[in-house]
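I'd like to ask you about the structure that follows.
Excluded from the complex is one protein chain; the other protein chains are retained at their positions.
Chain lettering (A, B and C) follows the sequence in which the chains are written, and residue indices restart at 1 in each chain.
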């Protein structure tokens, strides 16, 4: 694999960039792999990567129905934060955030991880108490966050309106090392690294069935033929229900449309990520200059990757009120993704009733920020049968009533 | 140079001169000009800088597809970045400034990127800026952010001076696009009796057909347009809107119309934009087609323009972009531009036709003395800030053997692509049309509506046909199909006959010359705004970014503010060629709304300022406001947090209220608490399911505190229930709980126990409710006179109807403070008068109103839980020591089964206790108690947390409640709460009742 | 007893339509079997009106009856008479399973009138307010931007709009914005 650097770019420039090789190979599937991962999104690729890197398991195929990184990895608002309330969430999101810090260097692919800071505004007394609680929990969880005053909020976000007629800003929970990264690059960087380890990333290959013998997984049927494997990881977000059905079990998840939008690009005016949960909106500015805005989920099952426009309206009016100067900016593009939601809106990273088959789903709106941590934990679970990172996220927690509910912290889990 | 012609200009009024400024320079235009046409008339060829390389850019198009000519428009509270000059109507006093340069448009430091462009190919940033790590955030990224970003950000304190609104419209057929196809389709549909709405994004009907020429039923196109518009205007079932763009098509026939009401008359009365939310049974997309650029080196130099745009500028606005023009084309239509220019007196030096032969239009051109060169191509356009000359080569070649011709403008035409955006937004599929080398709507795979049938019909050139005759025939059919789809009988009728000069077939030309060498490909632009060139797409393909989505994202092709209207198909073709695949196999990227960017203000609509979100008000709201209320939002309500007197801090006020209520008399506006009437023969049985306690056994005249759980076991609400008569109960809910709990009850009644005879009504707002609290509570009520409120006549936890002070009321003897307390409900329309009466009568008893913080402290002193503080959606009543409120007798209630699950009965669950700091200080909000060691993820083990914490002025110390592991078994133990301030707070576990443990004060 | 005061005490605004708070209106929510003879008679006795069908409003001035759902009516009587009418109604309903409660003070009522009245409402409610779709005699429960509301027409260009009392201030301000000068849409 050709090392990426400014020197390499300069060298290639002299021959008009004709010497670059493929970022990842495009192989036909082999008959058998030790591990097959279904889903070449961020989570699937990261799982494969850490299987190889941490456990030396490199005979791995990652199978993708469409194009790699084409699901929610490439459709989210790129926010990275770990200021979660509950221990298991804080653990996996902080693991992810910490891995993001060095991932560009590790993968030799610039993911543009930018710890520009993430701020969650408190606009009611209830939210103030909730975020102070989170700050206390975070301190004990090893997650660096702090409660900041309205004055500090204004310093960090000059365009904010602290004194809206409806909800004043009473302070915020601030995670200085939260931020954003280039979403596509995360998938591409992992894919390049996986391919370089000899793993096969097989795109445009749809899984049509799961082969089973004596309660154990033995392989998958695909549109490119049958592929045998010892272990199977299902990492397909919104389509988890379909895959689980093929594997003979059911999942407590529902698939909903989640929307986002960007404005036209303008010169830098907001350096941090701001989330305003009382009024339901969040916004950051990308390196291109677009204001990147997240909307809400529809309340009904939906596989169309299109959401309802009134969610866009609700989000935009909240943000126009919070950041009045955006009123005369224009929405450039809106889009939707399919997110899979569980009963407690926290993910499932778990063994399944089918031996050798593992599931990673239910990330809801938290998928992108967790990619490295999720991959790390999932790889550990698949390789060793146990991971402290994933333990609490098991499939059986719903039966026991052992929920991981993040909505309690007044924050919604974006 | 570009200049105003002495003739032509069908859209301008030369008698009305308009003055405007560009980059501070005063210029003149005419009414009817667009900003683009006016800039060209003033020889302003260069109007901006590109996104990445900061290359000089000029106007390339004449409509919504313009990628280059974006400006900052207006100033102050009406400043708007990234405004497209081609769709901006000129008005007197308009102020525009160009974008993305420093210090000026002519001299831009950022252009250094252009000189090193070779080192900045697509995706270079993924391969570089990796080391050293901190440099990305602190060095590289800030530079990239600053150099990207296009338009200027409005000032941070800007408040938009304009208003916006929404409008709901319901029609049978919505026709989007007011060109000849849209007009004809609308007419056909309207004649069937269908209710039709026709919207057009520009200020004029007719689209581009009047510019292109030809006749309809033997008359000039303009005449057809005029006639059809007046016919439509005369029909009652037709609504016509100009300046209203079809922005998006959504599921179930929902479409957005973006009406720019006063962009051309800033400051006019009324809203600036109106966002139409249109429900249509059928939608006709008559959105026309967009001409494609040709990919040759230097195709981005100011002065290179789409051939059709150049024609528009001459015919519509009487402006020519150049005096010596070269035309490059792969089709006959561009000859019309050459002919138009020539007839307007402009020198047309050459027509370079990549094909070997052309149709009759070529003969006409030759007849006018224009030199036509078949098989020729542009090798390169030379010039920096404007076109200087063109190097000509053979189309079949690598670009050698050039002849150079001096000129000042180039018209290019690579063929036409139907505008399929609105067809595609909601899932309409496309097919590849080999003859015209474009994607067009696949009539067999339209977007599907609520009934599973297609609800969008494309019409005219948006559907593929390009000649006037075919366009009208197609529109006729589309109008009829839409009417039929909407349930009307449309008469087939004969389409008007459109006649234009016949055209020879076009030939796809994706690169000019066909085998251009790499140095040329690196200068052949696909996406003008985002600086994506042919070589970039080829690089992406080489590196394995083979999916069209990968290519788009890797190169940023089509991701600029024009969303690839000019670049998508050209880029796609280059990608297909690089992959040696057929274009339809490569597919398109997804078309997403809006068609062109729409203002955030329009999306937000009226919801700003005072009506951003509703603020619910009690009958005494204004009194509170006048009396120093420091407001606290609680749900949609606002409640006074405390009443702050002059000279007091909020904290002082709270302490004063707390002491006064315990010592004298306090009044609380409790109107926000929910009140639900539950009535019927099965009401008792129903409430026994709703509440954890037994409500069916409550005696008439009495009250009982009740807990509600979700089916998942967690506490969701609490409140006092009163039994009104044999089959009627009144249930109090928390503030903001009324609608939620009402809905919760209705859900169970309608969807589970629909055979139970129970009716529920929400009567929350019928009453103003006042809590009269404190040792003097009875005295003030007795002074007002009326109902007997003595201990005997109205004992604790009972209620009575009667009169107090002449007010009809219902008095509840309940207490959330531990004091002698009455909650008195009077009709809302007399709430203020009753409050006034209490304040007046209470003067001698030391009456003071108190707010929510005092309420919280009083209840915390008594160890009463608060929904939302002690509970957070993960707490069950058993955690809070509320076993006494959970019926053991009942077989079933909502949440009962859930509370039997293993984790719910786990003895290690955290339980409610009181917490007293060792030093009397106040525990921090939300602090956690720590145990020994760390867990498997390295996190400190936690053993509890603070749920409520206050300074109690009555006790002179901090008091708190919290949930602690094995808490009730650890009374007296001191545990540690690390604060975020670095301090460790030590607190003793105590009983949660801090004040009047025996409850003597409330029961006097 | 003091003088009862409605939510906005007759506030009014003149824009492209006239918006005025109507003051207090006697209102009774009646839930029961709407096909039952007892209920039909009780309604007739209280209002003189016959039982409305689905989404019908039989209203004459301060008296009338509106269909709210298959088992709910909104009965209108003059404010001063509401207690007496309610008592009579409860008496009449004695034997059947029904619920009648006074909600007069829980609501606010507005009149929106003038040539642009339909357009003003069509800016805030997702309802087809064209003449052929909505006419006097009908009632529509929907939302007014962000709060629940209901409206019927007393005559052409003359709406009565009901919302919760606590939302009266919001609804009034909302209607004022919708009726601002220069905001005629020109379709109805």
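Please note the rule applied: a contact is a pair of C-beta atoms (placed from the backbone, for glycine too) under 8 Å apart; a residue touches a chain by one contact, two chains touch by 3 or more.
Keep in mind that, in the parts below, contacts and distances are computed from a predicted model.
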Missing subunit (named according to UniProt) among the choices "Sarcosine oxidase subunit delta", "NADH-quinone oxidoreductase subunit M", "Branched-chain amino acid transport system ATP-binding protein" or "glutamate synthase (NADPH)": "Sarcosine oxidase subunit delta"
Among the chains presented, those that the missing one touches: A, B, C
Contact with the hidden chain (one of A:76, A:195 or A:255): A:255
Option from B:725, B:892, B:981 or B:998 whose C-beta touches the chain left out: B:892
Hidden partner interface residues of chain B, rising order: 250-254, 279, 427, 448-452, 711-712, 743, 746-747, 750-752, 754, 891-892, 896-898, 900-901
Missing-partner contacts on chain A, residue numbers: 239, 241-242, 250-255, 298-304, 308-310, 342-343, 398-399
In chain C, positions touching the absent partner: 54-55, 68-70, 72, 126, 140-143, 148
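Definition applied: only the chains that are shown with their structure count from here on.
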Selected interface, A-B versus B-C, where C-beta contact pairs are more numerous: A-B
Inter-chain centre distance, chain A versus chain C - centres from mean C-alpha coordinates, in Å: 49
Distance from chain C to chain B - Cα centre to Cα centre, in angstrom: 32
Per-residue multi-chain contacts in chain C, two or more chains: none
Where chain A touches two or more other chains at once, by residue number: none
List of chain B residues in touch with chain A within their complex: 51, 78-82, 118-119, 121, 124-131, 133, 136-137, 141-142, 144-146, 148-160, 248, 250-251, 254, 256, 277, 426-427, 518-519, 522, 535, 539, 542-547, 549-550, 553-554, 556, 561, 563, 590, 592-594, 597-601, 603-605, 607-610, 612-613, 615, 632-634, 641, 712-713, 868-869, 872-874, 898, 901-904, 924-928, 930, 935-940, 942, 945, 977-980
Residues on chain C engaged by chain B in the complex (per definition of touch): 1-7, 24, 29, 31-32, 71, 97-99, 101-107, 119, 122-130, 133, 145-147, 164-170, 173-174, 177-178, 180-185, 187
Of all residues in chain B, those that touch chain C in their complex: 163, 165-170, 195, 239, 268-271, 274, 277, 279, 606-607, 610-611, 613-619, 636-637, 677, 679-681, 757, 759, 761-767, 806-808, 827-830, 832-834, 837
